[in-house]
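Omission of a single protein chain aside, the complex is shown with its protein chains in their original locations.
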Amino acid sequence: MEDMKEFLATFILALFVYLFLTLASGGSIIEGSILWSLEEIVFGISIALIVAAVTSHILCRSKNFRMLSPLRWLIMLVYAIPLFIEMVKANFDMAYRVITGRIEPAIVKITPDLKTDLGITILANSITLTPGTLTVEVDDEKSELYIHWIKMRDDPDEIISGRFVRWIRRFAE
Amino acid sequence: MNWKMSRVVRTIADIMVVPIIIFGIYLIIHGHLSPGGGFQGGAVIASSTALLIIAYGSFGKHKDSLSSLESTGLTLFILIAFLGLGYTVFYNFLASGGAVFGGTVPYGINPGRLDSGGTVPLMNIMVGLEVTAALSLILWMMAKGSDSMDVEEASV
Amino acid sequence: MISWFLHLPFLVVGILVAIGLYTVLFKNNLIKIIMGIAIIQNGVNLFLISLAYRKDGVAPIWTSAPDEFMVMPTPHALTLTSIVIGLATTALLLSFVMMIKRHYGTIDADKVRRCRE
Amino acid sequence: MNYADPLYIAVAVFIVYIIISTFRIFLGPTAADRTVAFDTINTLVVASMIGLGAAMWEVLFIDIAIVYAILSFVTTLFIAKYLEEGDRG
Amino acid sequence: MNFVEHAPTLILGLPLLFAFLIPLLGRISKDMRDILFLMGLLLTGLFVGIMAYEVLTVGGWTYVFGASTSEPTNPITSYFRITFVADGFSVLATLTIALVALGAGLFSFDYMAGHAALDKFYSLFLLTLAGVNGMVLTGDLFNLFVWFEVTSIASCGLIAFTNYRGKSVEAALKYMILSVLGGLFLLISIGLLYGQYGVVNYKLLSDGIAGSPGLFVNKLALGILLLVFGMKASTVPMHMWAPDAYSESPGPATPLIAITSLGSLFVLFRLTFGVYGVNMGPGVIGTILIILGVLSMFIGVSMALVQSDLKRLIAYLSVSQVGYMTMAVGVALTTWTAEGINGYGIMAMEGGLFHMINDGVYKALLFLAAIAVIHATGKRDLNELGGLAHKMPYTTVFFLLGALSIAGIPPLSGFSSKLLIYQSVYLYHPILAIIALVVSIVTLAVICKAFFNAFLGPDQGQTKGEVPKGMLIAMGLLTVVLIIFTLFPHYVVAEIVVPAIRALGVIP
Amino acid sequence: MFILVVLIITGITYLIYKMGNPAYKRTRFKGQPFISGNAPFKDPGRMHVGGDNLFWGFTNALKRYFDPLVKGHTGIVNDYVYWFIVTMAVILMYIYVTL
Amino acid sequence: MIVITMVSVFLAISLVFNGLGVIGLHRFPDVYTRLHAATKCTTFGSIFMTFAVMTYSGGMYYWSNDAKYLNMALHTFAAMIALLITNPTGAHAIARAAHKMGVIPRYAVKDELKEAK
Amino acid sequence: MPIYEIIIVLTLVGLVMTALAVVWFKDLISAAIALGASSLLLSLQFYLLRAPDVAIAEAAVGAALTTAIFIFAIRATDRQEGFS
Partner (left out) sequence: MRKSVAALAFLIVFAFLLLGMSQLRPFGEPENTEMDDYFLYDQEEGSQAHNQVNNIVTAILFDYRGLDTLGEATVLFSAVSGVVTVLRKVKKSGKEVQG
């Protein structure tokens, strides 16, 4: 059963990527033709089958099939909005630091209480993209992140990762 | 190379492998329609191997199968070339024949017309197989070779 | 436009080849020598592609109208071949260097000289 | 004023940025600094490739930018892994 | 399907096909691997024979790849594709290559037994063979570059096959660096010619050069081409890779690597005669070739005199033999006018080309005999060898035949070609003939040194007996060819060498 | 012409003879054969002339020719490339001047 | 016209932030702070570049009704996703490598990672 | 305004600078990084000269695989140029 799930997940990902890349190959949509030409669909399905057969054990190495449900993907898309807002803030902050040169860096530890690999990864990357913080080290077993902070303040857990953790817990845990 | 990288990198590598392979295959089979082709796609797929090597430090025991894949790709390539021997070597005998890859293509952009080109897409696929296997093998051998420098004593 | 600009990519090719040759001639480290060879390869590839360029030409793919003015496609094919060959030679040379390090304990060209006379 | 001119100008400025970043490759005291500069150049090259592809009206050229965005990551990881291991002597 | 028409492609394609098949099917069993290797060699030889027969009886032809018919139908556009040239010169070259490769391949079964990863060895062997064949057969400058690189890479893999010896890897590295540099300069000259004329085929290029001979680009490309192929053919002063590569390569690969340098000499002649031709001042090219040849002869043989390593000694001798051919063809080039080569030039040309096929065969025989000695005794230093004639009579005879032939002792075939060279060169300039004679005498001295030290004298008890039969058969094959050349030199010159000269277009 | 050749060869022979050791006297090594100046042979019972000894006289007489030659073959990669480039420069200059 | 205005605005934002990143690359004192500047600013600027191109090609699609511009927009989106995934990971890898190399964060008031080891 | 030519010239300047950096560095890993940057700019140059196939190949080979195997080789030998 797990093999089947692995295979299915890889297959869906591969097919999705392929069809995304070859979208609009069927000609103009407004003129009424379908989005993909027939050859693309046939090739896409066969290639996705082959790739899924070869690399099925790589994608789901942690045997964690939560991400198969479409609802979680939807939440993930919505997550892009707060991330983007944070990025805008980050960049204005960065502009301020670049122009004035006022820095007070430190490396601090936070413990964000996330369990899965995916959650930790998304959190780490989000932190890297947001105000004045940069993930330096991730502990392999425990969920501890060491973060380079360009302007140190108190209570790092809440300031750095508070909002993200709440969002990420909704789709990755 | 038996040292894994951090958890973040490993997870991202796992996620990226399948899209990279699919992208490589996309380059290979659209080689006769858009920029790309057997070699470029093969190199991209081989870089997914590089990603696995770098993230996990090892690559399993695929040396023999990769070597076989390489030989198979090249043998089929040269056989396709020699199948045109009724006319000449490398003659594109499938073109416009209506059979596999025998469709004719009008002028202009036609991204979806995979069914054209005669022997060219077949050769692209064969070269893609060969290049994938060859570059993966090179990377793997060099990673292993750079690892075991002081294991065995060399005879001078 | 000034006339020297018309040859500028070719002159850059000459400079790149010269930089690579300098590295091969005067550097003693084997890996540095191979880097020099890689620079020469880059220069030669740039040379071939510069030969192919036609002013206001587009890429040699039938993307839009049937009648377009395209750059010349033959050097592209030649350069593609030469890039692959460059990768193959670089890999082989580097594996030789690794083996020499294993046998000799050094990669200094002045000390790798057991074949002499 | 052509439609594509803003894109061309932006790309030209990007390439000036790239040249400025190469100074960091020259100056950087440690290899890590050079890697940072390399990463910056990667991103800038990807951005200028996307811009150029649009400016030249070459639809299929965007593929190259995707290849670059993926592969530069692999290169950065290679360098980072070597630096992590430290000098093996 | 008319196989005769496709013979040039099959000469190239069959070794490639078997080289790709050996790692795939050779995993089944060892016998399968050996059979595939032997089949590749024999089929290549067969098609070389077929092509030679067809060319020598009917006439040469040009093969166009990928067109609907293999004959060039349009005088311009057919040559935009890759072409192969099957003429007398190709026959001469491919015959030499096939003979030597057959000998070395038969030799390798017994010699290489016991090594690991033999399928790679056989594969690389066939790849080198295919590369040299492609180099001499092709009619396209860029295709020449591709096969040049195939040859370099495959032969470097062969040299480094004995990777447990540091010296082998070192020799391979040096050869590889020089080859890659040469290949890059070759690519630069291809780019120069392409930028000027827009084509890469020999025929169209020679038409273009005939149209505008005085351009600087032509001269630059000519210099680079001369240099690169001179380097690959191991002429002094770019010869230094050759002794390393010859002496450190594993046994059966040595004649093959020697044949790659002969093959590049063939290519050099094809380029200077076919592409540049009479328009670009053959006298200047001839002078350069003469100078390179004299230097090669003299320095090669002097260095051979002071060697004590058996294989290295023969390697320097082969460098000096390359000088003979270069000098002879250079002399022929200086007499080339618009009417063709006349006077003693024809004789020089005959001597040079006949010496090439001769040299390929007896050099391979000499190398194989030396390798047999090394295989039997495990020693390669002449100070330690001695008295082998008691235990290894056959090898002694083979070595003696090859040695006397390389020194140009009268009844043997080396003498007949050298005699042609002496006569014609004497007419050009007597000093050159004297140098050639002196070099020949010193060669005899070197050969005496090697032979006395290794085979004569009291038995040192280094070996138990003769080498295995497979090696003897291989050496015997080459000896038979050598004896044929010895007995019928006139026939060989008339039937093989003269069509080759005619194919170069220098005599009507 | 032939006489000229003979004269030249005689001259070369005389030169070689002249460059030999003039201090050599016949009586110095009385009683044993002189093999070479390189190394004394170890086992007189199984006397065999080794590789370095055979043309020792010749090479030693022409020491001034052979020494730079042997020393020139250094075995360093840079030197191999050096000779390549030098020959390239010479040939290109020659072609540029004459053609 | 509105498309061109939007494209210009996006391009201006992209230029400003990339410039900030490059300036920061030279202005900051050590690896980590340089990484802050380089990663965040260039990623953000490049994303705005992709926005500009997507707007441009979307406008072209709207005007010309040709599917190839839709294709272009989608591929640009794919490039953006690739940038978004890979850039922070690369920055993390570099930072980790620098810390393992022993590069000390300059002017740092606290280093808990070093204390933890 | 010949903006296209200006872009080409700027890229060539960057190319030469990174190539000089390769020769200048004593630290081989830095030289490998500079070589990667050089090949990056070369690929951009190919892109500008309308050679998309070659640009993809150079991107895949020059930027990723060549740097990777150089780093493997440096890892197996010495990092500094003058060392041993």
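Letters are used for the chains, namely A, B, C, D, E, F, G and H, taken in the order the chains are written, and counting of residues starts over at 1 for each.
Here is the rule we use: a contact is a pair of C-beta atoms (placed from the backbone, for glycine too) under 8 Å apart; a residue touches a chain by one contact, two chains touch by 3 or more.
The structure presented is a predicted model; accordingly, all values stated were derived computationally and were not measured.
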item: From B:22, B:53 or B:120, residue that would touch the chain that is not displayed; value: B:120
item: Contact set of chain F toward the excluded chain (per top definition); value: 82, 85-86, 88-90, 92-93, 96
item: Interface with the unshown chain - residue positions in chain E; value: 16, 19-20, 23, 65-67, 74, 76-77, 80-82, 114, 116-117, 120-121, 123-124, 127, 130-131, 134, 142-143, 146-147, 149-150, 153-154, 156-157, 160-165, 168-169, 172, 188, 192, 195-199, 208, 215-217, 220, 248-251, 374-375, 378-380
item: Residue ranges of chain C at the interface with the undisplayed chain; value: 5-11, 13-14, 17-18, 21-22, 25-26, 50-51, 53-55, 60-63, 70, 72-74, 76-78, 80-81, 84-85, 87-89, 91-92, 95-96, 98-99, 102
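Methods note: only the chains that are shown with their structure count from here on.
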item: Farthest chain relative to chain G (centres taken as mean CA coordinates); value: F
item: Inter-chain centre distance, chain C versus chain F - centres from mean C-alpha coordinates, in Å; value: 42
item: Intercentroid distance (Cα basis), chain H paired with chain F, Å; value: 49
item: Where chain C touches two or more other chains at once, by residue number; value: 24, 27-28, 30, 33-34, 58-59, 61, 63, 80, 84, 87, 91, 94-95, 97-98, 101, 103, 112, 114-115, 117
item: Multi-partner residues of chain G (at least 2 other chains); value: 35, 39, 43, 67-68, 71, 75, 78, 85-86, 89, 91-93, 96
item: Of chain B, residues touching chain G in the complex; value: 5-6, 8-9, 12, 15-16, 109, 111
item: Residues on chain E engaged by chain F in the complex (per definition of touch); value: 173-174, 177-178, 181-182, 185, 216, 219-220, 222-224, 226-227, 230-231, 237-238, 240-241, 244, 280-281, 284, 288, 299, 302-303, 305-308, 381-387, 430, 434, 445, 448-449, 452-453, 457-458, 460
item: Residue ranges of chain B touching chain H (in the complex, touch as defined); value: 27, 35-37, 39-40, 43-44, 46-47, 50, 135, 138-139, 142-143, 145-146, 149
